[in-house]
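In this view, the complex is presented without one of its protein chains, the others remaining in place.
The block that comes next holds chain A.
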Amino acid sequence: MSDVHYYQGLAKSMMFTIILVSFAPLFVVVLIAGYQYSVAYEEKVEAHLRELVLKHDQTIDAYLDEKMAEIRVLAEIIDLGHLASPAGIEALHDALTVGHGTDFVDLGLIDENGIQVAYSGPFRLQGLDYSREAWFKAVRKNTVHVSDVGLGMRGVPHFIIALRMRADGREWVLRTTLDFIAFNRLVEDIRIGETGMAYIINREGDFQTTPRRDMTAEVPFLRELARSLTEGADRVHGRAAMAVMDNPATHRETIFVTSPIKGGDWLMVYQQDTADAFATLNRSRDLAIGILFLGGLAITVMAYLMSRRMARKVARADAAKEILNEQVIEAGKLASVGELAAGIAHEINNPVAIMVEEAGWIQDLLEEGLSSGDNEREVQRALNQIRTQGARCKEITHKLLSFARKIDPTVMSFDLNDLVREIVELSGQRAKYANVVIETSLGDNIAPIEASPSEMQQVFLNLVNNAIDAMDPGGGDLDISTRQEGGTVVAQVSDTGSGIPEANLSRIFDPFFTTKPVGKGTGLGLSIIYGIINKLGGTISVDSAVGRGTTFTISLPAGRADGTGTPEA
């Protein structure tokens, strides 16, 4: 059944429309808002990380500068001769310890040959030769040197601040070891989330602080990173560089924030897995996707159910409309039959009246006697007349019966011209009394049309009746023409009546629209015609002007040319 397909298609298109309309804004909002949010969030996180790293590298720089400054001040104000004695250097170390806690682990004075001449501290380092140490060589060139962190000679991680001094024509180096643990804490304390941590590496990629976890696997990568950053132009003090790359050790995307410290010798590195850094963002993204998915599921299910229900309702409404339509057509049919019957009753009255008169005449003649005059011939004539008029009655009743039988919607192939002739005959009497002259110009070789003959009868009878009404009083000409134009059969009914005012033209096919007085017209005729013609896939149009008359044009698809009257299933 094509009907089922139609309603399924309707349901489908409704469903897709609902889904599209409700999904599209949701999708767009999620996409745009999500993008904006993630961009904003990433910017915030990055800015925060940069800030964090910069702050700490400033702190570390300040720490180192401070320690160097302290040593410098000491060196300038203290007599070198006094320092060279063990008691002197011990007193200075004690003073430093009192003022700065355990920051300064030990203090030593080294002569130009690298021999530690004086020492104060927890180790026995008196007389040790430092001449081959890297820091000693460095301090010979610069006034102050802060070494990398190393195990040194004692096997404990530490770093050294060395200061070159000149006294009595000799060069001395004042050396102090700084507590690695206190220094380490500064950096170690930077920890964010699960994986966020900070550490310091030197140019060679060696760790200057203890990372929170074992990072030996990452050392080659970090060395590479350090080298690239060292060579890079953005290694400027006070600016944190940020890079996002895959960490080869963890195989996870990782954010690296680096900032040079200690004049570029060291590199402060902060690293955090991207997934961890953007954990909140990812959570909200997952939430949004989840909501989108669930919402989409709900929308789809609702759309499916709703469209099915609506399609069912439409189907029911259509069925009800179909039934109503049939009833309306039937009602309209009855109305036109009533109209016809009134005319036909009169038509029958005339022959009946003649018959009654003739019968009376025969009676008169019989009283006179058949033999007198040509009474017998007269009776014969009267009887013939009665037979003629009886036949006329029969014809009229047959016409009425043929029209008034129940509407048969069976579609068959028939000749439109025959139907027009029938209608003209049926309406002839009415037209005569209304002073309407009906003329037909029926085209030759018109293809048969596929329609229900009784419905088409109704169409033409209605049009003809309307036309006759439109020409009342005064009468006029009613032309009915048929012709074939390609694949369509065209029939025109035109009158010279009063015409239809333009204001009414758009409404004449509406049900119950009538200009006739109450009780005279049902307002159904043209709407029924419209329904019938539409059902057959044809068109009906009207051309009218007040005072000039009206022309109705009906176009119907031509049926098979063989003309066999096979009803369509």
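In this section, contacts are C-beta pairs under 8 Å (C-beta built on N, C-alpha and C of every residue); 3 or more make two chains touch, one makes a residue touch a chain; residues count from 1.
As a working rule, contacts and distances are computed from a predicted model.
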item: Chain not present in the shown complex, as UniProt names it (candidates "Coenzyme F420-reducing hydrogenase alpha subunit", "Response regulator", "Acetolactate synthase small subunit" or "Chemotaxis protein CheW"); value: "Response regulator"
item: Chain not shown: contacting residue from A:Met14, A:Leu222, A:Ala382 or A:Val411; value: A:Ala382
item: Identified contact with the non-displayed chain, of A:Val301, A:Val356 or A:Leu370; value: A:Val356
item: Touching the absent chain when the full complex is considered, from A:His82, A:His346, A:Arg377 or A:Arg548; value: A:His346
item: Residues belonging to chain A that touch the chain removed from view; value: 342-343, 345-346, 349-350, 352-358, 360-361, 364, 382, 385, 389, 432-433, 435
